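Note that one protein chain of the assembly has been removed; the remaining protein chains are unaltered in position.
Coming up: chain A.
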Amino acid sequence: MATLTKLHVCPQSFEGPSTRDGHLIGALGRGVHRFGVGVSTSRSGLCLRKCRSFRGGDGGDFEKEDNKGRNRRNSRLKEVKMKKESQFWKFLRSGVLGKFNLLLGSDVDQGKLMANMEGLLSSAAVQIGRYIVTMMSTGVVLAVGFQLSGGDSQMNTLIWYSWLGGVIIGTMIGANLVLEEHCRAGPRNVVITGSTRGLGKALAREFLLSGDRVVVASRSPESVQETLRELEENLKGLMVRSGSSNKSLAHAKVVGTTCNVCDPEDVHNLANFALNELGSIDIWINNAGTNKGFRPLLQFTDEDITQILSTNLVGSLLCTREAMRVMRNQAKGGHIFNMDGAGSGGSSTPLTAVYGSTKCGLRQLQSSLLKECRRSNVGVHTASPGMVLTDLLLSGSTVRNKQMFNIICELPETVARTLVPRMRVVKGTGKAINYLTPPRILLALVTAWLRRGRWFDEKGRALYAAEADRIRNWAENRTRFSFTDAMEMYTENTWVSVFSLSVVCAFIILSTTNNTLPGT
């Protein structure tokens, strides 16, 4: 019980620094309030509410996306320190001063200093708010555990150990995240094949708006020009919206060239073009793929089969080889991504037999390349977008399929938004970056009845906006609160410790009921 009282004292001690921002006090209050409600209902409710209040606290400051993430992770690291009984004020001072110094060093413009100061304080306050809520949540979980254990000293020890375990795991994951955040700095040079349509275009846009330099490539020169124009417009639009203060977009640029991935000469030229324009290649994404509709193999012509095979398999082989050749000679290496598709896992894909078998072959290629590249600095990865509403999927699909798509499909922009941050910070080799992670699948299944008319109505007509309209609302889309994103964000940290504690609690509940039940 001692912990609990100590935790309850905390909010008062924070009030000093946070009064400078009225908005944040409100956020804090709201967070605490919701938190209280969450406790009274259930443990899972508690977590969800906690996420919401976090988001509520920093509502809408989109341009500080990066900064925000860093703060959150810092705070998490530091609160772990705090849990280990280290000095709170030291933490606060170092946190604030660190930020301040960083700021002074990086921005000499005195006129902006006050505005920056304000932003800094607000971010510090957000940090503190997060700290309090996280501490209280673990505190309450602990308290519930103690309550359930009923004063049994053995149980109490167990709870403490599991709590400590959770804290340690959380620290490790947090440290990892901070390191990743550090890696995130600096623009990447990205080559994406087949990037004038669908997912490739969405990926290119997302990379570009993250401040990277992107090479788009496709077979047709017109569509390359078209895409270049469009992406540049997007970039300008974002720069105008976010103002001149945003330095992350300073290096962003997009160039493009024509490239038929099944032509070795073209692929070689693409690599040279990228090297000439950008100097080096950090990330190469083999996104070009084709399917040619859904029908039995007997109805595919020679031309169709040749094209599917040469785009999916030969193209990936040639591009991977070319990218490896380039990256081997770079000091910092590079990362190659091959796109997964239906059939990658080895399950049969009737009606898309050729497409499926190429994707299955690519997975095997991936494992061979892993062995071949073991000692080099080139990372070979796969990225799995799940099911995306692009021409590849929609061509030849029926009304019935579209009903199914409602549940599990996503717009390319949504998928790209999730994949790109992970691709940018990927380390090592042999990683798989997936869109459809278990939480997402769970959510899709749970809310299946809500998603019935999501993309298509009963007659199979598309209900979603055309691409141009979607992009117009780009900024709104990017800042809009997404529940699954929040879940993803908190998966690694919070879920681990909360889960370990709840397992212990469940164990205690079970053991105590066994004891009290008569006749057992």
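FYI, a residue touches a chain if its C-beta (ideal position, glycine included) is under 8 Å from a C-beta of that chain, and two chains touch if they have at least 3 such contacts; residues count from 1.
What we mean here is this: contacts and distances are computed from a predicted model.
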item: Options "Cytochrome b-c1 complex subunit 2, mitochondrial", "MICOS complex subunit MIC10", "Islet cell autoantigen 1" or "Chlorophyll(Ide) b reductase NOL, chloroplastic": UniProt name of the undisplayed chain; value: "Chlorophyll(Ide) b reductase NOL, chloroplastic"
item: Per the touch definition above, residue among A:344, A:414 or A:429 touching the missing chain; value: A:344
item: Per the touch definition above, residue among A:223, A:330, A:377 or A:437 touching the missing chain; value: A:437
item: Residue touching the undisplayed chain, where the options are A:297, A:450, A:463 or A:510; value: A:297
item: Which of A:255, A:305 or A:509 contacts the chain that the document leaves out; value: A:305
item: Residue of A:189, A:234 or A:357 touching the missing chain in the full complex; value: A:357
item: Footprint left on chain A by the chain that the document does not show; value: 264, 294-302, 305-306, 309-310, 313-314, 317-318, 320-321, 324-325, 328, 340, 342-354, 356-358, 360-365, 367-372, 384, 386-387, 397-401, 404-405, 408, 431-432, 434, 436-438, 441
